[in-house]
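Left out: one protein chain. Kept in place: all the others.
Chain naming follows the written order as A, B and C, and within any one chain the residues start at number 1.
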Amino acid sequence: MKERTAQVRWEQRTQQPLMALAVVFAVAYAVPIVVTPVGPGLARACTTVEWVVWGAFAADYLVRLGLTERRGEFIRRHWLDLCAVILPLLRPLQLLRVISALMLVGRRARMASQVKLTTYVVGSVVGLLMFGSLAVLSVERDSPNGNIKTLGDAVWWSFTTMTTVGYGDHAPTTGLGRILAVGLMLSGIALLGVVTANIAAWFIARFEMDDAEERRQTEAIQSLTEEVRRLRAEVAALSTPDRSP
Amino acid sequence: MKERTAQVRWEQRTQQPLMALAVVFAVAYAVPIVVTPVGPGLARACTTVEWVVWGAFAADYLVRLGLTERRGEFIRRHWLDLCAVILPLLRPLQLLRVISALMLVGRRARMASQVKLTTYVVGSVVGLLMFGSLAVLSVERDSPNGNIKTLGDAVWWSFTTMTTVGYGDHAPTTGLGRILAVGLMLSGIALLGVVTANIAAWFIARFEMDDAEERRQTEAIQSLTEEVRRLRAEVAALSTPDRSP
Amino acid sequence: MKERTAQVRWEQRTQQPLMALAVVFAVAYAVPIVVTPVGPGLARACTTVEWVVWGAFAADYLVRLGLTERRGEFIRRHWLDLCAVILPLLRPLQLLRVISALMLVGRRARMASQVKLTTYVVGSVVGLLMFGSLAVLSVERDSPNGNIKTLGDAVWWSFTTMTTVGYGDHAPTTGLGRILAVGLMLSGIALLGVVTANIAAWFIARFEMDDAEERRQTEAIQSLTEEVRRLRAEVAALSTPDRSP
Partner (left out) sequence: MKERTAQVRWEQRTQQPLMALAVVFAVAYAVPIVVTPVGPGLARACTTVEWVVWGAFAADYLVRLGLTERRGEFIRRHWLDLCAVILPLLRPLQLLRVISALMLVGRRARMASQVKLTTYVVGSVVGLLMFGSLAVLSVERDSPNGNIKTLGDAVWWSFTTMTTVGYGDHAPTTGLGRILAVGLMLSGIALLGVVTANIAAWFIARFEMDDAEERRQTEAIQSLTEEVRRLRAEVAALSTPDRSP
């Protein structure tokens, strides 16, 4: 059996607490956007919680980096994690800290071996819908020409975007809102791809079951085996009379 | 031959009457929406018919539960049926009783072994188009800002939504209408997936027919069989002169 | 060699003249829509040409019906042709005669064995785009609320519909225009499916080339053949000393 390294043990043990922290982040992110007007105390508390969760993920990254043996390779393979950890520190990109959190949670979730691709994609889609709605709402609500002013509008707009329906009754008007929207559109294309691929793979697997050529091969091999068996019997009959007289 | 259980016999015998009841439900659901103004007598009659059909499906669920041997497993495997039976009893969700009916009919239809996936999907799409149009019409017609006021508009909107074209000349404005719309959008993605998968599976099945590697294998097996046959002839020739002298 | 029936010979010989007539129909259909104002003489001439072409296709159908041996089966297998022939005779459906013509041309084109599925789909898409644009233009131009008034708008709208982009800057407002639009949308989904399926089939065909399991099988069969060959040599060696002394 392969020896589990200290890094792998750490990742398995911290998997669940980090997922719990991700839920805490989600709540702390949603509250100041959904509750309006939000009191200054509540707003400050939520921001603090967000930074604490970010700190926990940053600490997790550093511990994993410390536990691994080949650090250069670790940084190269997990450069996206590094970006996600550093991103919120840059002042103009602070609004994108929700993307940073989604990336960190997503990359940790994919490590859990029991999570299959389809589950992962569906989870990502639900996460993107939720956070995409909230993020676009927080950005567009303050825009003078914006037309996404309530949570209901934001969720509805997310769905029309991700399914590529795009009615255009609601659409982001600010630069940041549009960057978030492009993310949702690309996820929508990925979602469509996974749905189609799943159905296609299932269809093809059933088509292949009655593959005529392979069954003919199996029959040929079986009849050949029968032939050889009869040959052995003949050789055996040949050897017996030779010795008995 | 496998013994058919009482449950299976019941499901096969009630298949057709329940499908007939589904058509009755469809008519009773459509009439008060399409006929305007609808008289109070007709409206009451239609609602009664809807509840009778719901009752028949609920009774069917209970009989199947009674006939099965492993009840815990039955409830777990058919939890969606249970939801669909209970859903219309909850007052605020009564408007969703059409979804409940669609679900019950769909799950019974899938039991019929002669129904293939493609038929099932096409049937679901047609059903969703019809009922989606009617349900959205009934919800949006009373909305002051609504723009879906006639049956023609509703059907047209359903098509633009399900094919993910989404012109935006008509779009639901109420919460309930948007929930129904999201259902149509997701069905549209599934439809697109099934169409693509069907074509892809057919393409690939034709590609595989001229699989060079497999034909080379078949030839190798055949030449080997020839080799063994010649060997048997030699062994036979070897044994004959041995005995004759 | 299989004897070609009189029906097959007729179909091969009339293939090219009928395709030429289809082009004539296209021109006769397009001219009164594109040329505005159209003189009464030109309009009458174009309508006459359209009816002559329809007559040629109807005659072709009757000749093929006459030449076949099993008439019941022919009618059942070509019921769509029969509909397409009868459709324009019904007064309210005369505007749909372009669909009828497209159907007849499409079904004859598919008979030509050298036409592959992809060619057929691409041809259908181009045909649908052209005729969809013209038909919608002819319907919508006279509608008071219509927003498709020029040929450029109609072609542009056809493209946005078929690719499921659906900006909504132009959209049909009449019942007939919307029925034509639904046809374009469904073709768009089929087009998307064929494009994806083509790419997927090509990808998978390349994936399969390095199929490890099959190569292992081929190797096993080859080593087995070698084994049998050596066995034959031994048997030959066995038989020679037996006879020589």
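The criterion applied here is as follows: contacts are C-beta pairs under 8 Å (C-beta built on N, C-alpha and C of every residue); 3 or more make two chains touch, one makes a residue touch a chain.
All values derive from a computational prediction rather than experimental measurement.
Engineer: If the hidden chain were put back, which of A:Gln16, A:Thr48 or A:Gln222 would touch it?
Structural biologist: Candidates A:Gln16, A:Thr48 or A:Gln222; residue touching the omitted chain: A:Gln222.
Engineer: So which of C:Val23, C:Val52, C:Ile75 or C:Leu238 would be touching the chain we can't see?
Structural biologist: Only one listed residue reaches the unshown chain, and that is C:Leu238.
Engineer: Using the touch definition up top, pick the residue from C:Val85, C:Val105 or C:Ile221 that touches the left-out chain.
Structural biologist: C:Ile221
Engineer: List the residues of chain B that touch the chain left out of this view.
Structural biologist: Missing-chain contacts on chain B: residues 164-168, 196, 200.
Engineer: If the hidden chain were put back, which residues of chain C would touch it?
Structural biologist: Here the touching residues of chain C are 152, 156, 159-160, 163-169, 191-192, 195-196, 198-200, 202-204, 207-208, 211, 213-214, 216-217, 220-221, 223-224, 227-228, 230-231, 234-235, 237-238, 241-242.
Engineer: Write the list of chain A residues that the hidden chain touches.
Structural biologist: 117, 161, 164-168, 171, 175, 178, 181-182, 185-186, 188-190, 192-194, 196-198, 200-201, 204-205, 208, 211, 214-215, 217-218, 221-222, 224-225, 228-229, 231-232, 235-236, 238-239, 242-243
Keep this in mind: only the chains that are shown with their structure count from here on.
Engineer: Mind checking chain A against chain B and telling me if their interface is mostly the same residue numbers on each side, over half, or mostly different?
Structural biologist: different
Engineer: Rounded to the nearest whole Å, what is the centre-to-centre distance of chain A and chain C, using the mean of the C-alpha atoms as each centre?
Structural biologist: That pair's centroid distance is 40 Å.
Engineer: Can you work out the whole-Å distance between the CA centroids of chain A and chain B?
Structural biologist: Those two chain centres are 28 Å apart.
Engineer: Could you list the positions in chain C whose residues touch two or more of the other chains?
Structural biologist: As it turns out, chain C has residues touching two or more other chains at 164-168, 196, 200.
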